[in-house]
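With one protein chain held back, the other chains of the complex are shown just where they sit.
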Amino acid sequence: MNRVLPILTVLLAIVVIWYVAAIGMNANWQNTLNTRAALTNVPFTDFAQQTWAQDRPVLPAPHQVIGEIWNATVALEITSKRSLAYHGWITLSSTLLGFVLGTALGVLLAIIIVHNEASNRSLMPWIIASQTIPILAIAPMVVVGLGAVGITGTVPRALISMYLSFFPVVVGMVKGLRSPEGIQLDLMRTYDASPWQTFWKLRWPAAMPMLFASMKVGIAISLIGAVVSELSNAAGGGLGVRLLTGSYNGQTIQIWAALFIAAALAAVLVMVVGFAETAVNRRMGARPA
Amino acid sequence: MIDLTAVVSAQNLGLTFKTNDGDVVALSDVNLTIDKGEFVSFIGPSGCGKTTFLRTIADLEQPTSGTLTINGQSPENARKDRAYGYVFQAPALYPWRTIEKNIALPLEIMGHSKSQQAERVKRTMDLVNLSGFEKKYPWQLSGGMQQRASIARALAFDADLLLMDEPFGALDEIVRDHLNSELLKLWDRTKKTICFVTHSIPEAVFLSTKIVVMSPRPGRVTDIIESNLPRERPLDIRETPEFLAIAARVRDGLRAGHSYDEDHI
Amino acid sequence: MIDLTAVVSAQNLGLTFKTNDGDVVALSDVNLTIDKGEFVSFIGPSGCGKTTFLRTIADLEQPTSGTLTINGQSPENARKDRAYGYVFQAPALYPWRTIEKNIALPLEIMGHSKSQQAERVKRTMDLVNLSGFEKKYPWQLSGGMQQRASIARALAFDADLLLMDEPFGALDEIVRDHLNSELLKLWDRTKKTICFVTHSIPEAVFLSTKIVVMSPRPGRVTDIIESNLPRERPLDIRETPEFLAIAARVRDGLRAGHSYDEDHI
Amino acid sequence: ADALTLQLKWVTQAQFAGYLVAESKGFYDAENLDITILPGGPNIAPEQVIAGGGADIIVTWMAAGMAARESGVPLVNIAQPFKKSGLMMICPAEKEIKTVADFPGHTLGVWFFGNEYPFFAWMNKEGIATDGSAGGVTVLQQSFDIQPMIQGQADCISVMTYNEYGQALDAGYGPDNLTIFNYTDMGNDLLEDGLYVLEDSLKDPAKVDAFTRFVRASMKGWAYAAENPEEAAQIVVDMDDTGAATLEHQLYMTGEVAKLVDPADAKLDPATYERTVKALLDQKIIKAEPVGAFTSVVTDGL
Partner (left out) sequence: MALVGAWLFSWLFVERLSKALAPRLSDNAGLGLLIPMVFGMALLVIWEVVTRGANVPPVLLPAPSMIGAQLANSAPILWADFVQTFIKSVLPGYAIGCLSGLVVAILVDRSPFLKAGLLPIGNFMSALPIIGIAPIMVMWFGFDWQSKAAVVVAMTFFPMLVNTVAGLNASSAIERDLMATYAADYWQTLMKLRLPAAGPFIFNALKINSTLALIGAIVAEFFGTPIVGMGFRISTGVGRLAIDLVWAEIAVAAVAGSAFYGVIALIERGVTFWHPSVRGGRA
């Protein structure tokens, strides 16, 4: 377990920095409170404790966040609307659906682009332009539009995720599918291999490193998309809604808890893709580094 | 004159590469006819256009002047007919495939059955003496073994025309002799046409019915030597005067193409 | 006995690769001492461990048994001392660098001044006859030209020990003869120690003071032949009886290491 | 039962207690109505939803409604349960802002997204520049919370009496350390939370009838909420899918909202309407006097 020690070290460093930062960032408000309560000459240790125990801190202390996460997950029924596990699941399901759709779409588009010069020239600029359209502007249109035809729930949100996550996959896969060396392509030409055969036996395996890098980015962005899409449909719940309503109610601790769950989800998802990458590499006989 | 019965017929063939710092004339005014069943060796200084010529035959480069026909058709159509097998100068094995899978690649593409694939892979791996390395990946093989794997890959399917670019360059004398004999046997048995790039004069003379000597800058054919050696060639033919005479002529042609004599670097 | 004055000293050296389908013994029980100023050729069938031995000397592979010292120190320290220059079996040129930049690479890393770099690059490019291709990229060169570029790169900085893995494999006889002579001159002038892998028996005999014959599965040294040829060697020494006698012994050793005689594939 | 969809202007909270209570207590069922309540959010414009056919009735502020009307969404006010505005601007005492005259040179937090009109109408009336020019105020698009005040990024921020003001109270602010500008008290209030439908739907008597029953049941809901604040707050919390609403806060909100709503009267007061329209015209938020922008046909039928 030579991985545990480094993680713990870095984690410890972060926690320490965090506590210190919490003192600094919450000090201002704490001073106001103390002045108001006519408290003077509070010893530093007490003051630090105070800054770590505010109701609406600028930066909640780690134990506050952990406590909130605990209260909102383990201490609650999983089906409760207050449960972060429940909201996490809502976000996760549209993230995963969106990621799968987005990866599929991205790969499909990349295949078309690599094989057809006309689509390279006509599609690519529009794919790029599509990404420059602010999602927050179109998310409501998608949600409202699909809602009008009776499609609600996970699907519209997954579509937003897909919309965001297909892009890294297209960009990466276009590059990846074009990365075989000339001589490797020439070999296929000498066999008069069909484009399809060249694709499966050469381009696809050659694109694996790019595919996995793209998928890691894609799944992270997919999660962002899921969260953003929830803004346009507060009714459905999800981590994004928790973040938002947390901020409406000034519940910084709630925001941070939701943020943590979202980040943890992302980390786990990215790591899952990483494991898949390792497994595929092994199957492809990759040379150990 | 284009000869439509010839396997390869080149007329005033020229090929110029455009590069960042000027043109490189890789082939200029090449005229050559190769008939069915011939064994033609190409020999010439490094960079004289041997590989380029083979690639042009294989429709991997487009000539910039002149005409070239393969089996009476365009190189493109010949390629689409899978008229040839090509052994590249570098092994070009796919790193994610085991050796046997690499050798099976053309068979998969040409739609051979699994059992046929297995049978041919085994046979050609035996031929190049690679048995036992079926499940290894390319980076686990030595340089010479990789080259042999790539030869096996080209022999696995039965093309009538073999284009071989220095196939035995990384092999020791003994294996080389062995493979030379095997190749001659194969050629004799199957009546294939073979275009063979080599740097070894004895090898060229031993194998060929015709030796094409090339010279660089611009790449052109300087001599075409028809060999009158018998088709049946034991290894010790290499000590005969006929053999040595041809070898001497090739060496002269080769030397003429070099610049050392003139400016002596 | 480890000889600390030797340039290379191997004692019972063994190296086994672990692979997905079992171990490969690439080197087993190798004992060899190479003294300063020697020119040692390694010859042996494909896959017998020549490259692996060179890589072990270069600290690119770790022996799994026995000991190995270079200049009396560990291979790692020798590598860190930049004790050797290595010509790989494949050219390994960086595609984003022009040829001259590729050759300048070790000079940049070792901190030579710009002018020194330019001077050395020019000299070695001339030596391998690549002048005029300074600004080309590797993929614009022929196979032999790439190999020459990689030779130039290893010669550009002055290591006392040269490890050359089939450097002339892709070159024609004339260039090869030329480079052989140049290499001998260089060796004679600079008193370098050279480890040289080749598949050509005449080349090995022509160049070496010592010829190491290896045989595969497991890779081991089967014969070490000290050459008594004079240090001064004109090309026509290759016709002398002394030369031919040594060549015959090498050939016998080589043949013994092959399986053809026994099971005749 | 007649099916109607109601689009709220904001997330599920006691601001809409009347509708939520009516739904929960079965008042709509009793009127033979099948109501779907869609919560809003920072990214949902009810005007756009109704234009796209996603809702039959929306809750919105009159300024936004009239602006939308001019943009081609023919909204008509059918009822106005909210009689007063809950909008305020608060400035912590230490900022030394006592009156409007102290504003210039300060940074004011304002909610946009269709909520900015009352503020600009007010500034327009006071003759204070908002375009960043000298002698004017700096406007900050305020997030929908009180952080900008706590962070000290704005000198004054917008709050609703029933929501953010409560947060400010919780955070230790109060009348004694705040300067409060209440839009209603200043007479600058523009009508909030009214019920709007599309003009065309009023041509259908059956629709009008359904709207009438809807408003009747909703007012019953408001009345119930005013009388049973605890129960109403609990209903809101239960109906909030996000699980973010807390009983304590919703109870506060129910109480404050009750001060703005008249459960007995859903009618739009024409005088307040005129004032709102005039303010909008003055500020060029709308260019022409709207015609037929409200109707009493529904409230008359109650």
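Letters A, B, C and D name the chains as they come in the text, with residue numbers starting at 1 for each one.
The rule we apply is simple: a contact is a pair of C-beta atoms (placed from the backbone, for glycine too) under 8 Å apart; a residue touches a chain by one contact, two chains touch by 3 or more.
Note that the structure is predicted; figures quoted are calculated from it, not measured.
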Of D:Gln7, D:Ser24 or D:Gln142, the one touching the omitted chain in the full complex: D:Gln142
Among D:Val11, D:Ile35, D:Ala55 or D:Ala68, residue touching the chain not depicted: D:Ala68
Contact partner of the left-out chain, one of A:Arg36, A:His63, A:Arg121 or A:Arg282: A:Arg121
Footprint left on subunit A by the chain that the document does not show: 2-3, 5-7, 9-11, 14, 25, 58, 116-119, 121-122, 124-126, 128-129, 131-137, 140-141, 164, 167-168, 171-172, 174-175, 178-183, 185-186, 209-210, 212-214, 216-217, 219-221, 223-224, 227-228, 231, 239-240, 243-244, 247, 255, 258-259, 262-267, 269-271, 287, 289
On subunit C, residues whose C-beta touches the chain left out of the figure: 55, 58-60, 79-82, 84-86, 88, 90, 92, 94-96, 105-106, 108-110, 137, 139
Contacts of subunit D with the absent chain, listed as residue ranges: 42-43, 45, 47-48, 51-52, 64, 67-68, 71-73, 110, 112-116, 138-143, 145, 147-148, 151, 153
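As a working rule, only the chains that are shown with their structure count from here on.
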Distance-to-centre winner among chains (Cα means, whole assembly as reference): A
Selected interface, A-D versus A-B, where C-beta contact pairs are more numerous: A-D
Distance from subunit B to subunit A - Cα centre to Cα centre, in angstrom: 54
Intercentroid distance (Cα basis), subunit D paired with subunit B, Å: 84
Between subunit A and subunit D, centroid-to-centroid distance (C-alpha), Å: 35
Multi-chain contact residues (two or more partners), subunit B: 90, 137
Multi-chain contact sites of subunit D, meaning residues that touch two or more partners: none
Pairs of chains satisfying the touch condition: A-B, A-D, B-C
Partner subunit C, residues of subunit B touching it in the complex: 17, 19-21, 24, 43-47, 50-52, 89-90, 126-127, 129, 135-137, 140-145, 148, 165-166, 169-176, 178, 199-201, 251, 254-255, 258-260, 265
Residue numbers on subunit A that touch subunit D, as the complex places them: 28-29, 32-33, 36, 55-56, 58, 80-83, 86-87, 136, 139-140, 144-145, 147-148, 231-237, 241-242, 244-251, 254
Interface residues, subunit D side, partner subunit A - complex: 11-12, 38-45, 48-49, 52-54, 143-147, 150-152, 163, 167, 170-172, 177, 240-246, 249
